[in-house]
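A quick write-up on the structure given underneath.
Rest of the complex left out; these chains stay put.
Per-chain numbering from 1; labels A, B and C assigned in written order.
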Amino acid sequence: MTCLHTISKSPTSKLLSSCVSVLKPGDGILFIEDGVYYCSPAESGRHPGADIRLFALQEDVAARGLSVPSAADVELVDYAGFVGLCCEYEKIVSWF
Amino acid sequence: MASKNTNKAITFISRRAPYGDSNAQLCLEMALACAVFGQTVSYVFLDDGVYQLLKHQDARGIDSKTLGKALETLDLYGIENVCVDADSLSERGIRGGDLVLEVEPVSRTHIAELIDQADTVFNL
Amino acid sequence: MKFSIVVYAAPHSAEAAATAFNFTRSVLEQGHDIYRLFFFGDGVHNASRLSVVAQDENNLQQQWDQLIRDHGLDSVICVSSAVNRGIVDAQEASRHELGAVSAYASSELAGLGQLIDATMHSDRVINFG
């Protein structure tokens, strides 16, 4: 079953590395709260391959003054989009 | 997705060291409750969670219950699918013989399967 | 679609409590159902009726109470986490002779069975911690 992973701690937590090691093709990752710092350019080298879609919660990105370049591989979603992703994927695993 | 009201497959990923915060204790309580209510439980120790498995724990000196001892209830409650991430053990220099439970060291691929097969995953 | 939402974080100490609230409100706005809210560990502080904030700040506990009542949501506080942390309803207050009620009446103190029941009857379970 496809799975949406949420990550809510900063890169200092190393959560993305644990998450990526147990992904299946077709899974997605949504960065929320301090997890959105994974969208900064310095972290993009850690992002998984193209078969994993990446998302970030717009409200948390804006709060922190981050700008996610449109060329980046991360799609911004608002809370309605967050709920939509939870329906699209068949289950949700939260990394906190 | 399994139909309503049936048995569900629930995977727990216990990722925190014992004692420093309450996550390891909460994760265990949830899994035991699942077993009591007849769900199919898998229990995985990952990252700092592998520290829960060290032998010879004795938490009386910090006014706490000894979690390593409490983990034995997993078996008593009929939770047989218990495993530990081999990489997390080796990164921390912990050998299989140092563990309080007879628990199978598994690969990340195996853990990915347990997440994939689950209806619900609790990860704390 | 039927959601259950599990909250492990307390207001004022972790953003996750506010994230859970905003998510819950959005689920309802999208026309989905909430099968149950389950507050566990430090999450039980979301049901504290004694929280007071400055005039220009949100009172998250009050917002939860309002949302739960407006939509008739099933909201459960884990009883063992709650009494450990001083979140007590009238019944616990009376049983332990505390002389004070700290939990909003819109949530019910109950055991982990309510969480397991929620995993059995929901299409999606999501955790905020």
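Observations, loosely collected:
One rule holds in what follows: a residue touches a chain if its C-beta (ideal position, glycine included) is under 8 Å from a C-beta of that chain, and two chains touch if they have at least 3 such contacts.
If you're wondering where the values come from, they're calculated on a predicted model, not measured in any experiment.
Chain composition of the whole complex (per this structure file, using the shown labels): A x2, B x2, C x2.
Following the convention adopted for this analysis, only the chains that are shown with their structure count from here on.
Remark: chain B and chain C have CA centroids separated by 26 Å (rounded to whole angstrom). Counting partner chains per residue, chain B has residues 1, 119-120, 123-124 touching two or more of them. Residue positions 91-92, 94, 96 of chain A are each in touch with at least two other chains. Chain C contributes residues 6, 8, 40-42, 80-81, 111-113, 115-117, 119-121, 123, 125, 127, 129 to its touches with chain B in the complex. Per the touch definition, chain B reaches chain A in the complex via residues 1, 15, 46-47, 87, 108, 111-112, 115-121, 123-124.
Residue ranges of chain A in contact with chain C, taken from their complex: 6, 8, 32-34, 59, 79-80, 82-84, 86-87, 91-92, 94, 96.
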